[in-house]
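Quick one: the structure is below, questions incoming.
Only one protein chain is missing; all other protein chains are in place.
And then chain A:
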Amino acid sequence: MHDPIITTDNLMVELGGNPVLRNLRLTVSPGEIVAVVGPNGSGKSTLLRCLAGLQPATSGEIRVFGEPPADDAAFWGRVALLADEPAWYPGLTAREHLELMGAVHARPRMTVDAAMEAFALTERGDAPPLNLSTGQRQRLCLAAALLRPSTLLLLDEPERGLDAAFRDRLTGLLAAYADEGGTVVMATHDEGLAAGARQISPAGVGA
C-alpha cells in the first residue's frame, strides 16, 4: 500500500468570516484522478489553493507528500498547478514558452514537438500567447503543465474555453498521466472529465 499523496483532516477555511470549507476529510493515493465537483461558490478553487499551499487553513490539517504544503522550489518541482491563466513572458512565442519549460526541467515528460502536436498548437507556434484564442491559450497552459515532469497535477477548471473534441482528448491525456504514476486533483464542471475520475464535493462533509 502506497502512502497517500494528499491527506486533509477536519480542514476548515473561512474567507471574510464566511465558512467556505467545513470539516473536509480527503485522502488521495498515487495514480488517482480526483474530480472536485459542486456548484459555483462551493469551495472547489479554495480547496485547490489550500492543497497548493497558497491559502492557509483556518483550522485542521493539510499534508501533501506527508508534510504541510510549502511555497518553495522543492514543492513546485513536484507539483504543477494550473489555475487562472498565467502572465506570459513578453517577447516569447507560444512554442518558446514550451521550449523554456522543457529547458528548465531535466527530464520533461514529452518533447516540445510532441506537446505542440498533442495540444493542437503546431500551426500557432510562432504566435505570442496573447494573440491566441481563449481555448488555444488554455491548451498552451495545459501543454506547459503536462510537458514538465510532476508527481501531482492540480487543475482548476481545465475545460475552460476548450471545445468538446479537445475535452475528450484531455480526458485521455490525464489518464495517461495517471498511468505513469501521477496524481491529478481537478476542480471541474465538465461531466465528461469528471466521469473518469473519483468525484468528491467539498460541500459534502467527510467526502
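One rule holds for everything that comes next: a contact is a pair of C-beta atoms (placed from the backbone, for glycine too) under 8 Å apart; a residue touches a chain by one contact, two chains touch by 3 or more; residues count from 1.
Keep this in mind: contacts and distances are computed from a predicted model.
Visitor: Name the absent chain as its UniProt record does, using one of the following: "Oxidoreductase", "M67 family metallopeptidase", "MoaD/ThiS family protein" or "ABC-2 type transport system permease protein".
Guide: "ABC-2 type transport system permease protein"
Visitor: Considering the complete complex, identify which of A:13, A:33, A:62 or A:80 is in touch with the unshown chain.
Guide: Candidates A:13, A:33, A:62 or A:80; residue touching the omitted chain: A:80.
Visitor: For chain A, which residues reach the chain that was dropped from this view?
Guide: 52, 71-73, 76-77, 80-96, 99-106, 125-128, 130-131, 144-145, 148
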